[in-house]
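Only a single protein chain was left out; the remaining protein chains are all shown in position.
Showing chain A:
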Amino acid sequence: MVKKKVPDWLNSSLWSTTAPSANDPPLSRSSEDLSTPTAAPVPVTPPKPQVKDHKESRTSGISNTVNRSNNNNNGNNCNSNVAPTDDNGGSSAGPSPEDISRQAQLLTELSRKVINMRELRRIASQGIPDGAGIRSTVWKLLLGYLPPDRSIWSTELAKKRSQYKNFKDELLMNPSEITRRLEKSTVCDNDEPKSESVGMLSRSEITHGEHPLSLGKTSIWNQFFQDSEIIEQIDRDVKRTHPDMHFFSGDSPLAKSNQDALRNILIVFAKLNQGIRYVQGMNEILAPLFYVFKNDPDEEMTAGAEADTFFCFVELLSGFRDHFCQQLDNSVVGIRSTITKLSLLLKQNDEELWRHLEITTKVNPQFYAFRWITLLLTQEFNFADSLHIWDTLLSDPEGPQETLLRICCAMLILIRRRILAGDFTSILKLLQNYPPTNISHLLYVANKLRSQPSD
């Protein structure tokens, strides 16, 4: 029986994460300048010369974009997406030629009358630059919200946005307003007769047996009170989303309006999907979508950001809904089976590591992979990095779920040395606080896993 060997390229020291080295003064200086609470990705000095140029330009490119987006996060302004050509965060090198070419490619692709989705996916999977609102448009295309045909964009957008507005009007009303509207339709609204200034107040029948203490299942009041629990939960989670980002948290009117938007989206979603309602964690999946769409430099897009985010959120979640449904946990489509798939993937690609995890140290993948998978890796990396990961996740033609599993597998493989050296506690600590790593490396490895011959 041939034991699956770890391929040589995996064993190179290229992949092990190191502490920030002193060889990269320009980049580390700029990270100090920004004083971000989140860790900037670590640039690795590659030892092998043949890959050095490629990697270095890539890392500097990526680190630049990351630093710039960290800048955005802290800058407390939403439309500050700077085109890579202007901004130079301090003393870091300018955008790499790679970056610029990718941006140019994307822009040309986006400006076509009918967009070639395959081509777009191919370019986008290498990473989307942060400037010029490209990411916002590309994500909308990738999620199928915008059709490839540019000419019908405005009509589609208008249709979807008015649909969302209708949802909000219907679903976000409180019962007092609903009863008032019901009455208006049955009885014409006459002024309070001033002549009746003294005397008994006339009693009137209640409509449809609707009163606030009604316990009937169809009563709007009863439904309202039942929903209020979910609404409270949503409220709490929204307030806790990304507390380190000015965009989402704090007392500024900007943060408050963003929180309101998030809340509305989640409430509308919960009411429209009675089967799944709201589960903690959906706010984390929603946050990057809203951030990207709201930061679109195009004014018109920003105005409709809430509606756009709603539909894209529905689309994104459609593939992952089953992970949130508790009843489906043990079924073929539930979270447990997805975690098993991850485990199998790891076994195929790195049996030694798999054995160490599953058998030797008995680290149940549920302990770490659950959060990785359900929250689409938003909690494992800093915000900017997770946006980059989502670029790949959304653009990969294999689909987000397959890609996600590959990335998770790559995450494990990248730190294999540390895992192999650790015991249960240290491995768990490591995996639950995944060490900062170079995202482009991670995505490269994940990509490589795809081309592995499967058995």
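What we mean here is this: a contact is a pair of C-beta atoms (placed from the backbone, for glycine too) under 8 Å apart; a residue touches a chain by one contact, two chains touch by 3 or more; residues count from 1.
As a convention for this text, contacts and distances are computed from a predicted model.
The unshown chain of the complex is recorded in UniProt as "Vacuolar protein sorting-associated protein 29", chosen from "Meckel syndrome type 1 protein", "Vacuolar protein sorting-associated protein 29", "Calcium and integrin-binding family member 2" or "Kinesin-like protein". Checked against the full complex, the candidates A:159, A:181 or A:211 give a single residue touching the omitted chain, namely A:211.
Looking at A:153, A:225 or A:370, the residue that reaches the missing chain in the full complex is A:225. From the options A:101, A:116, A:154 or A:176, the residue with contact to the unseen chain in the full assembly is A:176.
For chain A, the residues touching the absent chain in the complete assembly are 174-177, 179-180, 192, 196-206, 209, 211-215, 225, 228.
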